[in-house]
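Below you'll find the structure I mean.
Note that this is a trimmed complex: some chains were dropped, and none of the rest were shifted.
Order as written gives the chain letters A, B and C; numbering starts at 1 within each chain.
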Amino acid sequence: MAKKVVTMGELLLRLTTPGHSRFAQAKSFDAIYGGAEANIAVFLANMGMESYFLTKLPDNEIGDSALNFVRNYGVKTDYIARGGDRIGIYFLEKGTSVRPSRVVYDRKYSAICDIDVNDIDFEEVFKDAEWFHLSGITPALGEKCILLVEKAVEYAKKKGVHISVDLNYRAKLWSYDKFESVISRFINDIDVCFGWLSSEEEGGKHEIADFAKQGVDLEKFKKTFSNMKKRFNIKYMVTTLRENYSADNNALSALIYNGEELYQSNKYDFTIQDRVGTGDAFAAGLIYKLANGVDYKDALEFGVASGVFKHTIEGDFNICTEDEIMALVKGNTSGSVQR
Amino acid sequence: MAKKVVTMGELLLRLTTPGHSRFAQAKSFDAIYGGAEANIAVFLANMGMESYFLTKLPDNEIGDSALNFVRNYGVKTDYIARGGDRIGIYFLEKGTSVRPSRVVYDRKYSAICDIDVNDIDFEEVFKDAEWFHLSGITPALGEKCILLVEKAVEYAKKKGVHISVDLNYRAKLWSYDKFESVISRFINDIDVCFGWLSSEEEGGKHEIADFAKQGVDLEKFKKTFSNMKKRFNIKYMVTTLRENYSADNNALSALIYNGEELYQSNKYDFTIQDRVGTGDAFAAGLIYKLANGVDYKDALEFGVASGVFKHTIEGDFNICTEDEIMALVKGNTSGSVQR
Amino acid sequence: MAKKVVTMGELLLRLTTPGHSRFAQAKSFDAIYGGAEANIAVFLANMGMESYFLTKLPDNEIGDSALNFVRNYGVKTDYIARGGDRIGIYFLEKGTSVRPSRVVYDRKYSAICDIDVNDIDFEEVFKDAEWFHLSGITPALGEKCILLVEKAVEYAKKKGVHISVDLNYRAKLWSYDKFESVISRFINDIDVCFGWLSSEEEGGKHEIADFAKQGVDLEKFKKTFSNMKKRFNIKYMVTTLRENYSADNNALSALIYNGEELYQSNKYDFTIQDRVGTGDAFAAGLIYKLANGVDYKDALEFGVASGVFKHTIEGDFNICTEDEIMALVKGNTSGSVQR
């Protein structure tokens, strides 16, 4: 019997220029739908879980298309609220070599900003659920979203559902101070926290230390993670470590801290088809394994392999099978034809 | 020496599903830029006029692309203001046969709503200008846009520039009462008014009588036009008459009233490649000829032929030459290959 | 509460040449999935019913894609069996004007031919179901499919589910005699029969009289329908009447017979975007209304309008809303832009 998992967040329309063409050259946009939490919902459905996604979408044909898009991959859309003005949009131009990818956000005033806590029946949603995942982006979308997250976390805890939070600080959406004060209210007693909150003396703002630029100081991570863990009573502190060689070529590994040991995963070098959603793929892989009772180190390895695999796939979603991820975990990264 | 003409309005991003596919089927959108007034600006540039377009665009790559798009066709973009949150968007699904085209608007909060009357140097803009065209859509976009229109009309009149206004009432943007009270402030002493304001006893709201559904009552038009002309001291009252056989097949003619005679143009039957912007193409054709001193009946015929021709062209703009329109005016509608 | 409806049949991969290009010109194929019964399942899901589709698909990525394709439109795929060699394929070249569309079938040896009656838990499937629809194509696919249909009909009747059958004789799949002898076993005591079985003295084989080529002899229809109704105790006998002006232009109406009156629907003229699935759209529209207790004449009108609307939509599925179909029923076939 497949376990039930719930994710909540915004679902955006992503409009990507064809190939690597610049915005100024585009005569059409590839249109898909995605977003940090939806990406995770899709992966978990791919893995065979009963995966519910919560959001609010405008009650028009674009909203319908967004809903269809996640339903296509097996995500349960029964609890998605409808209404509001518009869907959030982001325009993406995919870089290559020395040219970075560029994103133009047009996500203000979107339907989820207008969500009412009663739009979703959390009692029903969390019935028999195993896991609930959310991110720090949602409360950044406005007061109604903060209320939504508050209520969701309250009900999830009441029902004994495991919780994971990807802090995902976005400087364009709110100030770090606001972020820290809000997010602190939601991350007590959770199972997994992706990223951390940093005081100034711990090395500055979260986003600055996010990825290891020139070598990783594991001791510093251990200390930061240890502080977070104690402060909020979090079971696992987690982060990815990324090296950017170019827009086409990166390396990825990850760290997990259980209060005793700081475990570092294998590191992979790879080329990039689509960079978006790779952090979500990592988180999804880890959650999938933890929710199914797998040892945290093995879960981390599966998460990293999942994140690496996502780089090869166009779009926001990590469309794959468990076997494909396990092949990476087992060391088969040669890309030989499967026939 | 080419005459200078000025148009002002919103420039939107139009996202169209490929071919006749439904929103639910679209995996990409064709991306162009357009809008009632920009469509007219482009046609006038095509005809060789020195055509300036006034608007406000966001200061990001999507705004740049919109600006490039009209510049490509020779429109002067020197006075376009930059800033604001976002570009207005509309999604278009092109119908066929018994299935109508559908539009999903996402134009709220767009850059032009945020325009300041000082963003544009009207003194400079209207220097040596021959004609100024605007529509009733712009003041519907908010208080700042009303101020903008007010100032523009004031300066245009001060400089002795001819003025045309396409009333273009849009029920989705504002109430008819608001529309009437605002629009009444701008249409005194102008040269051309497309559409009319209707009191209840004159047959109801503007949009209801807009197009002739089952035969045209010319006497009624004459009376309505006569009332409008006197009330606002307008030189020419104008409207198109359209018959919708199906989404692919329409007929079009037009009426002009100079205070004495109600002249009806030739009527054309045609199939439709793209319905959007055909009313603008009509207006642009008429303005072009009037601004160059052509007799109003000949100008109307040119306008109708221009409107008809636009139906054969993908996108918002009527990309064509004067010769091509004149061929229609002269009766060559057989579509024989030109080689 | 949405009513539950069940359809059963084959889901094929349809490979269509782009636009109207010939097979010999195609360098790619548009890939969708469809089939008579799946088309109906999708329409019923569109209309808001709880729509289950039963089939067997190969357990590979192409089978997954087929399943996703119907799930995307809200069809419930929980009972779809997996296994077998391959998915059935048909290649389609869309005609135009005097050139007919052409189909190359490659559907032999497909997964459903290999289905075991125990692959599907009919007890579960028909629990609380309102309606069951199947077609005469399925038993044509081989002995295992005949057993499948036999069991399905048995369980549906046991559970008091309404049943409709589209006879859909296909000369390429089996002989008319075999068709008649097999189909006769399934159509007793059903609610709706699309098409009829004809003895020689009644005007020849079913397929010959299927559509009215040169004027419809209503008396003949009435007699044939009356015979069928009595022989099998069918509640409603139904057929469409089609006139083929060209590959782009047809007319459609329909007949329903309730044992007393032969009612003929409105007739529509229209142009064609995609001819495939239009008969299914008709059937689906009728079933939807009958299953929801609507009068049979109104249901027929809705069915015909649904069939007409489908001609404007690319692919096998009739992607639309109830409002869109009702607009046709109410006489709005002018295709004016909805904005």
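By definition in this document, a residue touches a chain if its C-beta (ideal position, glycine included) is under 8 Å from a C-beta of that chain, and two chains touch if they have at least 3 such contacts.
On a predicted model such as this, the values are computed, not experimentally measured, just so you know.
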Homo-oligomer size of the whole complex, from 3 visible chains: 6
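As a working rule, only the chains that are shown with their structure count from here on.
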Relative to subunit C, chain with the most remote C-alpha centre: B
Distance between the centres, which are taken as Cα means, of subunit C and subunit B, whole angstrom: 45
Residues of subunit C whose C-beta touches two or more other chains: 73
Subunit B-touching residues of subunit C, taken from the complex the two chains share: 73, 268, 270-273, 308-309, 311-315, 319-320, 324, 328, 333-339
Subunit A-touching residues of subunit C, taken from the complex the two chains share: 68-69, 71-74
Touching residues on subunit B, where the partner in the complex is subunit A: 15, 22-24, 26-32, 60-62, 64-65, 68, 85-87, 89, 91, 93, 102, 104, 106, 108-109
